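One structure below.
Yeah, one chain of the complex is gone here, protein chain that is, but the others are all in their spots.
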Amino acid sequence: MIPVLAQSAQPFFRWSYLIDEWDQIQAALLQHLQLTVLSVAAGLVLSAMLAATALRYRWTTTPITSFTGILYTLPSVALFALLAPVFGTQAVATAVIPLTMFTLLILVTNIIAGFQSVPGPVKDAANGMGLTPTARVLTVELPLASPLILAGIRIATVSTIGLVTVAGIIGQGGLGRLIFDGLNRRFDTPTIIGAVFSILLALLMDALLLAASRAATPWTRRARA
Amino acid sequence: MDVTLAQAALPREISLSEFLFSAELWTRDDGILDTLVDTAVLCGAVVLAATLVAVPLAAYLAHHGRGEIAVTWMVTLSRAVPTLAVAALLVPVSLRIGLGFEPWPIFIALLLLALPQIYINTYAAIRGADRGVVGAARGMGLTESAVLWRVEAALAGAVIMTSIRVAAVQVIATEPLRAFLGGDGLGRYVRDGLGQNSPSQIVGGTILIGLFAASTALAFRGAERLALPRGVTRLSSNAT
Partner (left out) sequence: MLRTFARRLRVLTVLLLLTLVAAACGGADESTDAAATDAAASDTDASDAAAAPEGPTIRIRGQDFSESATIAQVYGQYLQAKGYDVEIVAPAGFRAEAVAGLQNDELDLIVDYIGGSQTELAPDTETSDDPDQVIEVITPAYEEIGATVLEYSPAVDGDALVVRGDSEAETISDLAGMDLVFGASAQCFERPQCFLGYTDPDIYGIEFADTVTLEFGPLLGEGLAAGEVDAVVWNTTAPQIEEQGFKVLEDDKGLHPAQNIAPIVMTDVLEAYGDQLSADLNTLSAAITTEDLVAWNVQTDIEQREPDDVATEWLEAEGLN
């Protein structure tokens, strides 16, 4: 009834999988990128609001940073498991909400630190030039705070790429799907592809964001040189 | 028979408060308390091992100005390596060589998570130690190893402690994966809740893990205040 086992000793890595299942790999990569970008973008919007609140009303800083700190301590597996019955396993929200929550600590901390790093005399000068507070924040403080904010975005993006794989447990998770598929079948090739590609994706996004932040803040290099 | 009964599933309809506040669930054999200790021992061992390896290595290399390139790559790698994949791939290996489901696969995977975090920050902190202070120490005739351990390490202490705290929190938040790989630990409640369709177990487990991580972070902060020499605290508060 059962065919003789042809491949009881599987090769460590089956290269043909890369070609045969490229469709699957590509779809997984795209979903991975999509979940990452959505989560970091949503995290950025939320963090901007939280950081603005913390900077405007000083007393809220400790509650806000503690709150984002607590969110960071929650295990991602549990959050995916909890939201799956609420929104459905297929829903983007099930994956994106926990991933967004995990970006908040890094982004809020860096946005606050960024704005706090703006020297007082610079703000005074801007006020002296007759800028309105809004104009001062947008034209003077934001550019000066941007190196730290962009660094936060980089860290958040790379961490999110790593965490997306865990969403494979609810059938999403981009490359995490390949990891879980391989684990379920003791077929190492998809697992290795999932892990290696998510690392490569992280390195690539890191390099891209680094290049972008250098392009956006050329004065940081000038100052150092 | 007692052992078996203690391991039977919690009732599906258990409420969250019953789960969190039942003295019996906490204190029974293999109950919440035992599980907490189990988790704490594993996480403690991981963080200790990571610290013992990463701090001396990073300090030595940073002092001699070597291994800079490795650091920048490690920052990204450490965040992107999927811990679950590493642990899960190691489980069959561990079983085959007779080491069982636990603790090595999850230990190694968590170590890979904690090591770079501590290494990177120690390296950066030692490199960033106030050159003026270091120069003064050399001028006072301190040996190179005294400069490293008594001056640079002391100056970098705050950053190193912070990195160990962050690593500990990450390890605690990631350790629940262990429950999905033939182990227990606090993640067991999440796993059982998922399998048995019982949200209060998932929520209860999540709360326990979160509380454990948060109180660990608080304990570290307390220790940081006590342990750092007053001179260093003054130096770093002047700096900011």
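Here the chain labels run A and B in written order, and each chain numbers its own residues starting at 1.
FYI, a residue touches a chain if its C-beta (ideal position, glycine included) is under 8 Å from a C-beta of that chain, and two chains touch if they have at least 3 such contacts.
Fair warning: this is a prediction, and the values are worked out from it, not measured in the lab.
S.K.: Considering the whole complex, not just the chains shown, which residues of chain A touch the missing one?
M.R.: Output for chain A: 1-3, 5-8, 10, 14, 20-21, 24, 27, 30-31, 33-34, 37-38, 41, 84-85, 88-91, 138-140, 142-143, 146, 170-172, 177, 180, 183-187, 189, 212-213, 215-219.
S.K.: Contact with the hidden chain only, please: which chain B residues?
M.R.: Contacting residues on chain B, toward the hidden partner: 1, 3-4, 7-12, 91-92, 95-96, 98, 100-101, 179-182, 184, 188, 191-192, 194-197.
Going forward, only the chains that are shown with their structure count from here on.
S.K.: CA centre of chain A versus CA centre of chain B: separation in Å?
M.R.: 21
S.K.: In their shared complex, at which residues does chain B touch chain A?
M.R.: Residues 73, 76-77, 79-82, 84-86, 88-89, 92, 169, 172-177, 180, 187, 190, 193-194, 199, 202-203, 205-206, 209-210, 213-214, 217 of chain B touch chain A in their complex.
S.K.: Per the contact definition, I'd like the list of chain A residues that touch chain B in the complex.
M.R.: Residue list for chain A touching chain B: 69-70, 72-79, 81-82, 85, 155, 158-159, 161-162, 165-166, 176, 179, 183, 186, 188, 191, 194-195, 198-199, 201-203, 206.
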